[in-house]
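The complex appears here without one of its protein chains, the remainder shown in place.
Our next item is chain A:
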Amino acid sequence: MAMQVQPQAPAKADAPLAHASLGRRMKKYAWGSLFLLPAVLIFLLFLWVPIAKGIGYSFYQVDFVNGNTFVGLQNYQEVLGNPDFYTAIKNTLYYMGLALVIGFWVPIAMAIGVSELKWFRGPARIIGYLPSIIPAIVLYGMWQWFYDPIGPINTFLNFLGLPSFDFYSKEHAMFSLVILETWQNFGSATLIYIAGLSAIPKDMYEAAELDGAGVWGRIRYVTLPGIKNLILLLLVLQLISTSQAFQSQLIMFGGGPDNGTLTYLLLTTREAFTYFNFGKASAMGVLMFVFLVVFSLLTIKLRKGDDAA
């Protein structure tokens, strides 16, 4: 067998490897390289090349019929000169903030609550996760009706003697979206937090209680510090994902009313697939890319610094 020589083999067999000839070394790598080759090519062709191309296209006027023309920084100038660009950034930040305020703490509270249940713990977890399995398009279809002026939520409000709530107005649109997305997503985050909570040693609660900490004190000084890293991780993941939101805004409101739900990525896709300004859309993609990569690197650095401390 050609593969006789293995690094993990006993010391005696190891000796000849040190003087392995070039041919032998190539033979050693042949199979490994062959196993990796398809993936290397696919990653190149469908990830690295498009990214390089995307940067390239951002300096071109893309025209499928007459060919592309180099326009220098003109795409960037047009993007930065478009007032919608700033509306979109503002809306995206507003959406990210709203999702934090309304949605971020829910799975933490839910996980703590469910972990304290004496019974029904298993079903509660599964029920909480159920909305996550709803396909996005079905989700939006359902909520279009729930939010309807005569839909179930307003019917219920009227039943309680409260006035109807206009979920579709410009002021409420983003709020409506955050509610529906929190409803769909908090279950999976809850499961992750529950896993984190179960790793906290029980005797720490015992000790805290003996030291006179009340229930709230135990949550504050044992539970939350125990899942601090998980909270930070999910915070970063949520910020990254909400900064790229556009599908619910597109389906539920089409970016309106009056650009009230026009997010950054929705504007990008609109430039590309409605106005066919692929050059401008690529330029917006590059700006987003730079922002998110800097953000990711920063958080990695912060986390590393945190761990070292």
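Definition applied: contacts are C-beta pairs under 8 Å (C-beta built on N, C-alpha and C of every residue); 3 or more make two chains touch, one makes a residue touch a chain; residues count from 1.
Simple rule for what comes next: contacts and distances are computed from a predicted model.
Note on the omitted subunit: UniProt lists it as "N-Acetyl-D-glucosamine ABC transport system, permease protein 2", one of the names in "DNA-binding response regulator", "Bifunctional diguanylate cyclase/phosphodiesterase", "N-Acetyl-D-glucosamine ABC transport system, permease protein 2" or "Altronate hydrolase".
The omitted chain makes contact with chain A at the following residues, 1, 3, 6-9, 28-29, 31-33, 35-36, 38-40, 42-43, 45-51, 53-54, 57, 62, 64, 110, 112-117, 120, 122-124, 126-131, 133-138, 140-142, 144-146, 150, 152, 155, 159, 183, 187-188, 191-192, 195-197, 202, 205-206, 209, 215, 218-219, 222-223, 230, 233-234, 237, 240, 243-244, 247, 250-254, 256, 264-265, 268-269, 272-273, 278, 281-282, 285-286, 288-289, 292-293, 296.
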